[in-house]
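A single protein chain has been removed from this complex, and every other one stays in its place.
Letters are used for the chains, namely A, B and C, taken in the order the chains are written, and counting of residues starts over at 1 for each.
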Amino acid sequence: MSDEQRKVGVAVVGVGGAVATTAIAGIELLKIGACGYEGLPFADVTSLVPYTSLTFGGWDLDGDDLAKAAHLHGVLEPRVVEAAGAGLAAVAPWPAVADPEYCRNAVGANVIPISSVRGRVDHVRSDIERFRAAEGLDRVVVVNLASTERWPDLTLPALQTPEAFEAAIDADDPVISPSMVYAYAAITSDSPYVNFTPSASADIPALLELAHQRGVPVSGKDGKTGQTMMKTVLAPAFRSRSLHVDGWYSTNILGNRDGQILEDADSLSSKLQTKGTVLDQCLGYEVEDHVVRIDYYRPRGDQKEAWDNIDLTGFLGQRMQVKVDFLCRDSILAAPLVLELARLVDEAARRGEGGAQEQLGYFFKQPITRDGGEPEHALYRQEQVLRAWLDH
Amino acid sequence: MSDEQRKVGVAVVGVGGAVATTAIAGIELLKIGACGYEGLPFADVTSLVPYTSLTFGGWDLDGDDLAKAAHLHGVLEPRVVEAAGAGLAAVAPWPAVADPEYCRNAVGANVIPISSVRGRVDHVRSDIERFRAAEGLDRVVVVNLASTERWPDLTLPALQTPEAFEAAIDADDPVISPSMVYAYAAITSDSPYVNFTPSASADIPALLELAHQRGVPVSGKDGKTGQTMMKTVLAPAFRSRSLHVDGWYSTNILGNRDGQILEDADSLSSKLQTKGTVLDQCLGYEVEDHVVRIDYYRPRGDQKEAWDNIDLTGFLGQRMQVKVDFLCRDSILAAPLVLELARLVDEAARRGEGGAQEQLGYFFKQPITRDGGEPEHALYRQEQVLRAWLDH
Amino acid sequence: MSDEQRKVGVAVVGVGGAVATTAIAGIELLKIGACGYEGLPFADVTSLVPYTSLTFGGWDLDGDDLAKAAHLHGVLEPRVVEAAGAGLAAVAPWPAVADPEYCRNAVGANVIPISSVRGRVDHVRSDIERFRAAEGLDRVVVVNLASTERWPDLTLPALQTPEAFEAAIDADDPVISPSMVYAYAAITSDSPYVNFTPSASADIPALLELAHQRGVPVSGKDGKTGQTMMKTVLAPAFRSRSLHVDGWYSTNILGNRDGQILEDADSLSSKLQTKGTVLDQCLGYEVEDHVVRIDYYRPRGDQKEAWDNIDLTGFLGQRMQVKVDFLCRDSILAAPLVLELARLVDEAARRGEGGAQEQLGYFFKQPITRDGGEPEHALYRQEQVLRAWLDH
Partner (left out) sequence: MSDEQRKVGVAVVGVGGAVATTAIAGIELLKIGACGYEGLPFADVTSLVPYTSLTFGGWDLDGDDLAKAAHLHGVLEPRVVEAAGAGLAAVAPWPAVADPEYCRNAVGANVIPISSVRGRVDHVRSDIERFRAAEGLDRVVVVNLASTERWPDLTLPALQTPEAFEAAIDADDPVISPSMVYAYAAITSDSPYVNFTPSASADIPALLELAHQRGVPVSGKDGKTGQTMMKTVLAPAFRSRSLHVDGWYSTNILGNRDGQILEDADSLSSKLQTKGTVLDQCLGYEVEDHVVRIDYYRPRGDQKEAWDNIDLTGFLGQRMQVKVDFLCRDSILAAPLVLELARLVDEAARRGEGGAQEQLGYFFKQPITRDGGEPEHALYRQEQVLRAWLDH
């Protein structure tokens, strides 16, 4: 069967959010030729399923239709949302798993009305199957774009093996977060799973092992879009020139729902942890003065600003500074990466390559590795690995 | 003979300048353990001649001793210059080739008192030989750090073949610039030649061919230190993420002698030309709005500031901006690269690899290529090429 | 007659430009309550003619209707231009005075078909009178928003006295620029005249004297909107704290028609001259290293960016730096000032105060003074002078 004829469904956790609606609107606009391929890194790769063969569905705590949601997010101008309107309106968010213990600031009424963890898992699995059947899909991939959750204690035994995890599900163990419910449901539905958020999900040992056993591709975590992406570009260059990084101060201001969620200290803590180790790995030594701030600042809406200051020492101990101000757009940077990830985990599944997809580190702040080892963070090396995999 | 015992002489054109005196001071401080290896990219490569085996000499229009010159440049604090004082004071600049037709703002009294081109060539060659003999050197490498010259008409027949060039020397043809005199003298003395300036020099067809015939390594041109270096780091990353560069505005303010020289429109024009094509090659398309400004601004002295603004288009045609402010130090960035180049062309000569050294593109804004083709500009690819050559 | 009933006509030179169309659209939107009073400094002053009593007309080399022009300028989003559409479409640009000797890059077909200077003057005067009669206006004020002209030799005798100027008109003396034609026509029509451009106009001695004799208010020149406005805010503060300004580097990037005009060196020179003295007057001493660059850079359109770097010396000779990046909008800053100026010169005329309006220095980069002396530039002092005049 040719690529053109295959149909891949993308079931998004948080389908009514800014990133998801931007991604879906983008596909609609591509279909009608109303936009180009800017921001899509693998538009030139013909072996992947075409963008226009992607079909969307997904869960959201907010049951509003996606056209309305897209207007509210304000990422795209009204006329753009209108142009993509039919495609957006066609997606009705399915009821979602809610757990205020894991994400206080994410609330909504469109909730799966089941309290047992096993019941929630089965509900999510049936959503996936219904989606597959209704749309005549060759494959469903699940992408997590939900709000950042706090992390549970990741050392608990329940998260270490598939067996312990199954038992924890049946025991309604509170260690199991909504993100884990979705990941588990996806893996056991043989649906590739992508975690674009910082939440603990398919990257826990129990689920990595399960994905490996079942041969289901899993990928994550935390999309590398703005400031961290730049960090993994600049730090390798400073290392290349032997300019020593004495300190790196990063601040972010953003005014979208993501920013609001991060006003909760627990969510922020998950986020900051995924940002932490990147720099040291790129440089090969520990930067003692690496400070990262994220502040909710409403005037910007989705138009994030990331300001970095870097203190360098060069030849003869002389000091220099670099300041980078990135006036970026959170969802505009993230949405095309989500589309590429959907195509790439589909490709991995076609190749029969299950478990942690290390070659997709290019997309993530904290790439998961098969053995839990420290991943490569330098963007150009990640790209070379991925291109080599694609060329294979 | 072991590396430790080899002695390599570095004969610098413009030895009294800020970059040269910083490089020489650096070696002195390394010798006494008063500084580290920051800024030296290949400090880890043990196959190269050790830094402390480099011995310095060179030409300058200003005959002042180098300790005095270093104080004047103000790159290093007085106490640092004093610590390196003996080594600096030991270098007495040799009379230099002067030609106001090529560089109006570079003046001085320490001039070779010969008017014929052939006579000047012979004088420079005898300087090299005297240096070799006096210091007991295993090899002399010549490095051009002189002020930027205007470019002659590079299409003139005299610059196309070794034979035509020889004839032009004998005819005192004004097309032959001081930089060409040094390059020709170096090549015919079997001394590897590095052009760290934007001037037309060993990169003209006549001299490239001559270097190839004689098996002498030549390398250049225009050291890639600050803004352009950053450009060749960032542009490949934007390309990697398919972020389209709509425009790139670069301004530089600097207050050292380099800046003063560039107040002359002819010198500035040479400089801007070497900066021009970098971006388009890194991106794979032409950036129509690429503006580069260099302004002399005294308050900064050697502490250059490079401010870049980049306009990007991402997914769905949405606009973003990146601003980079690099508070750098011109000579501090350049000096260690000069030291590495001296070691690397020595290595090439040891390997018997003459002609254009393409693997050294990592160091230059406009790397010379054997066939005159467009060179690679992306810093990480240049580094990979060079590391592979070193590992060979 | 109450203010509410008075009608003031604003005849704009360059009525199809970005600033004029933005100002006119603004009045339309104020009339329908579709915008607030942001950017209008004297919205609280009830003694001035209300914004909504302003009626617009004017000259332009481009005869297109203003709704079309506003769409092309791209200052306002399409839906805003549409909301103001009726008012914009109602203004049909009158044929304008063209002289390529004075502004090479401003071209168009909507030209007064008269070659004698006196004939052009009479034509402009008849335009003003026709406007007054057709709209039933109590007063017409003329505002110059045309493209920057090169300066003639301002020391020529023809520009020194009203008599010499009259003779020059009759002799078709090429010293008389289009801006002078408009200014002379306005003054002799008893219409207050505002020069918002850097061109030499009513500020020449001949016209200042004529305005004084006839009791007609004249005001200018060169609207102080973005970077220079900030300079006149920051410099007085540095002076207040005795922080010595060692250098001030200013660069501007803009992509609108203004920017294109300034690609012509002659126009640029006029512009830079009006920017020059501001800083020294604010500080009380000469800043030797004051550099101002303006570059045409298309990706920005009307969204100008002004980047300033300031080098300061503080206590004990210690150095500091301030960098200011103003992502401003040229026409959005200028248009409301134009509206206020129209109201304020109308007020001056009502008070019977003719000649140079020194109290309006608040609006200009180079405020004209009665005696040709150095004006006050500090924004807060200018504001205090103007507020005192208003309270009088």
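Methods note: a residue touches a chain if its C-beta (ideal position, glycine included) is under 8 Å from a C-beta of that chain, and two chains touch if they have at least 3 such contacts.
Bear in mind that the values here come from a model prediction, so they are computed numbers and not experimental data.
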item	value
Residue among C:D325, C:E353 or C:E376 touching the omitted chain	C:D325
Touching residue (missing chain; options A:D280, A:D311, A:E353 or A:E376)	A:D311
Candidate in contact with the missing chain, chosen from C:A164, C:V233 or C:V385	C:V233
Chain C residues touching the omitted chain (full complex)	22, 25-26, 29, 35-41, 43, 76, 80, 229-230, 233-234, 236-237, 240-244, 313-318, 320-329, 332-333, 335-336, 378-380, 383
Those residues of chain A which, in the complete complex, touch the missing chain	246-247, 249, 251, 253, 288-289, 291, 293, 295, 297-300, 305, 307, 309, 311, 323, 325
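By our rule, only the chains that are shown with their structure count from here on.
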item	value
Copy-to-copy rotation for chain A and chain B - C-alpha atoms, rounded to a multiple of 5°	180
Numbering shared by both copies at the chain C-chain B contact, with half separating same from different	same
Chain centre separation (chain A, chain C; CA means) in Å	51
Distance from chain B to chain A - Cα centre to Cα centre, in angstrom	45
Residues within chain B bordering two or more other chains	323, 325
